[in-house]
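One chain of protein is taken out of this complex; the other chains stay put.
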Amino acid sequence: MAIAREAEPVGSLQEVKEAGLDREDLLGVYRNMLITRGIEERGHILYKQGKIPGSFYTGRGNEAAAVGVATAMDDQDVGTPLHRDMGVHISRGVEPWRIFAQYMGRADGPTHGRDGNVHMADSRLGLLAMVSHLPAMLPVAVGCALAFRIREEKRVAVGWFGEGASARGDCHEAMNLAGVRKLPVVFVCDNNQWAYSTPTYLEYATEHVADRAEAYGFEGVVVDGTDVLAVYRESRRAIEKARGGDGPTLIECLTLRMEGHAVHDDAFYVPKDMFERWASSDPIERFRTWLREHAELGDAEEDEITSGVKKLLNEALTRAEESPLPDPSSLAEGVFATPEDLDTPHHK
Amino acid sequence: MAIAREAEPVGSLQEVKEAGLDREDLLGVYRNMLITRGIEERGHILYKQGKIPGSFYTGRGNEAAAVGVATAMDDQDVGTPLHRDMGVHISRGVEPWRIFAQYMGRADGPTHGRDGNVHMADSRLGLLAMVSHLPAMLPVAVGCALAFRIREEKRVAVGWFGEGASARGDCHEAMNLAGVRKLPVVFVCDNNQWAYSTPTYLEYATEHVADRAEAYGFEGVVVDGTDVLAVYRESRRAIEKARGGDGPTLIECLTLRMEGHAVHDDAFYVPKDMFERWASSDPIERFRTWLREHAELGDAEEDEITSGVKKLLNEALTRAEESPLPDPSSLAEGVFATPEDLDTPHHK
Amino acid sequence: MAEKTYLQAISDGLRQEMRRDKRVFVIGEDVGVYGGAFKVTLGFQEEFGPWRVIDAPLSETAIVGGCTGAAIMGLRPVAEMQFSDFISCGWDQLVTVAAKQRWRAGTPVPMTVRLPSGGGFSGGPFHSQNPESSFAHIPGLKIVCPATPEDAKGLLVTAIEDPNPVLYFEHKHLYRRIKAEVPDDRYTTPFGQARIHREGDDVSVITWGAMVWTAAEAAQQLEDDGISVEIVDLRTLVPWDKKAVLESVSKTSKVLVLHEDTHTGGFGGEIAATIAEEVFEDLDAPVKRLTAPDTPVPFSPPLEKAFIPQVDDVASALRELAEY
Partner (left out) sequence: MAEKTYLQAISDGLRQEMRRDKRVFVIGEDVGVYGGAFKVTLGFQEEFGPWRVIDAPLSETAIVGGCTGAAIMGLRPVAEMQFSDFISCGWDQLVTVAAKQRWRAGTPVPMTVRLPSGGGFSGGPFHSQNPESSFAHIPGLKIVCPATPEDAKGLLVTAIEDPNPVLYFEHKHLYRRIKAEVPDDRYTTPFGQARIHREGDDVSVITWGAMVWTAAEAAQQLEDDGISVEIVDLRTLVPWDKKAVLESVSKTSKVLVLHEDTHTGGFGGEIAATIAEEVFEDLDAPVKRLTAPDTPVPFSPPLEKAFIPQVDDVASALRELAEY
């Protein structure tokens, strides 16, 4: 029995305007999705060139979900995006060259080569760097919301988690505390139907992950994660609801992980037709079509956006490759913070 | 919105017979409830006499829930009872003198003075000794069920937890695994409405704890925990369902913790009228009345039972007090098991 | 200045800090109406309200993780574990998120976790542990173990002020047993500076927490035999005052490392190894350790007495060293 609400797809430009996005915004969303995918595609190439140490993870298929949610956040809101959520970093304004530098373990990456992949965040943009342990950032996101509640600020925290990670205790404790205290937090489940090689029915026994929200006293919504506008609309609703003091929402974005778990994984265990089915609902292509049909996106404008993104990424890549490797003598610095470190927008 | 089923109280002797208990069984249940309360009442006296080191916890008000569930278990079933569930140990046949010895830290207690209170169990009777950390025994109970499933045995594991402890990650991970794999386990929530001084609305945001069962794909039932026969009936159903391969059930037994959290706590935070209301539904008195009304329990027979219990407990106390304190030189023994230790009914 | 118990010193220090700094809040199980299992926060909720003295659900992971988030957002959370034993349920959050966030991502996590720890009153295996050694091994966590009322207050204030996750182990067996003068005004006691609890020339004892007092009684015994014992109270394990320890050892050339936690892999090993590495030439005797044995903490009094190092155990270890 499904308990959660199933969200409708978004139709007209008018509807989108009512939800708070004008045409300029929509093109920005499209651009962010392109950048997101472009970064990860170039990451693949870098990896094959041997320039990325360790492993390499992407969020192909999840661009709409990530960008859609991030677009619905206000500047002062904060979030804890995960390894499929590059689009969140991009939407919040992280410079692509820093991300390439991060991938390659360079000194100018957000973690200065200390961590890899999307294990990074710019706290000045309201993002907290993920840890590998899933979903350990959910209690942390709830803690941010708790701070907002204590200070009576009208800010919202957004915590991401995968459908696989929903099985862990951290997910439960975080949602329960948030529900009990009606904290201003929105939980976003990136349900890409696989946890590494594990299918959803071995991770949870409900129809939807969002069906769990009831168990914590708040609403659950399932949304098509390839429909960026629907994701945006539902996120905006949930965020404003949280901001208004009406507590958490669990939004489940349904997608398919369009690649292996990481670069080494060929995803042999995913049925071929599943990939085919979801490929026909590619989030970027889908939004592009919508923009052409509903927002008069023409060839020229599209070319401009596409080539702008290409240029941005090419320059970013060059700049990142110029970034030096970190100095080994710096290794032991900064295990402990100094009082000056507290001099950031959030800590003040 | 309540999701769980609310169980009806039990009516006639006939109904009870159909549920599997004859008159002899019923008197046994009554006797076990009396022994349970008697042990804990005497424990209080021992404590005041300075004979119990450390703290002292009881389950007053929970006798029906504990004995009711345990009575529904078959011999080969196993369980992980908690600090309010003395009735489970009694129903499974633990000798009271051993419990007194445990309370007093004597060598003949089940843990030989190594642990205290109800932190004990006789594994030959299918019980596993609780740890303090709540509800850490739930994943363990699920592991027992997993073993039964792997070996294709028709056995069931019963895992207890408090409504407060339902907030912890262990509860979630245990229930989720059990739900996903439809394991033969029954989860029993001793909902005594307080977690130490914390009221239920600060622990969970649903109406009932049992409402959560849906989130794990199985049924939740709320039962009046002062009605031993209703508890028995629901437990029996759930246990037989699990035994039949139809997966877990969450049974929530609603009671009130009729004393402080432990002996040092006067429960000033519990509204007086709450105590009064629940005192009028004392599980032992309630069952006694039922037995007199429906099962022809007369004065003589009642006296016989009561005095039998008194005698048993007096003798138990004497025997326990004769038990020596443990020998300090034994302290370091048995941190690690030897192969011979595996020579128990369960390990073979 | 007034005489206060160790418990009062903690409570007063915390209250004072909450009055001074609105960013400080308390969260834990039963810390509100009940005032905490040991009544450290008694009356706090009345004074500071339910959003600065927060009764948490039974959720150590949410408490620790929640404090991490709130700290990053600029508050100064003080979490209470009901017993330090239960921090095992917050282990992952502490070691995975809080401890590594500054080094990895540049994000400081200024939070304090209060942990009532230690045995001595038949708390049994789950209400008596001293888990400081496990955490002292994790880079990024600071570890505080006050022994006196004055330090209890001063180190708590420093912990709250510190921009890092600090585990503040308050020994339950000192709560009401140890009383001393405590300054009324706010003050901080620096981390990483040991305190010479007692000066002496023949043997050094390196210890912390409740064992400081056990060592002091033993030292008293030895004084009668003409053996002069120096007691170094580390106060904090991370950072630990290597300099003070090595100086004391170089002076006496004999050392006993003493702790209430179990032996193998206990923090005493770190101290003993450092001494053996750095002042090897100054030593006139093996570096001796006296600790609890490698078992869980037992419940029954005779067992617990055999588990926790007693005054006589310390005295005979010191005598042995002195005679070496």
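Per-chain numbering from 1; labels A, B and C assigned in written order.
Just so it is clear, a residue touches a chain if its C-beta (ideal position, glycine included) is under 8 Å from a C-beta of that chain, and two chains touch if they have at least 3 such contacts.
Since the structure is predicted, the reported quantities are computational estimates derived from the model, not experimental observations.
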Identified contact with the non-displayed chain, of A:A65, A:V131 or A:L291: A:V131
Residue of C:Y6, C:F44 or C:W103 in touch with the missing chain, whole complex considered: C:W103
Hidden-chain contact residue, picked from the options B:G68, B:G105, B:G169 or B:P283: B:G169
Interface with the unshown chain - residue positions in chain B: 78, 110-111, 114-115, 119-121, 123, 128-129, 131-133, 136-151, 157, 169-170, 173-174, 176-177, 180, 334-339, 341-342, 344, 346-348
Missing-partner contacts on chain C, residue numbers: 85, 88-89, 91-92, 95-96, 99-100, 103-104, 125-126, 133-134, 136-140, 238, 257, 262, 264-278, 280-281, 283, 285-289, 294-296
Residue numbers in chain A that touch the chain omitted from display: 53-55, 105-106, 111, 113-117, 119, 131-134, 162, 164-165, 167-169, 195-198, 202-204, 269, 325-329, 331-332, 335
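FYI, only the chains that are shown with their structure count from here on.
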Between chain C and chain B, distance of the C-alpha-averaged centres to the nearest whole Å: 37
Whole-Å gap between the CA centroids of chain A and chain C: 41
For chain C, residues that touch 2 or more chains besides their own: 57, 59, 61-62
For chain B, residues that touch 2 or more chains besides their own: 167-169, 202-204
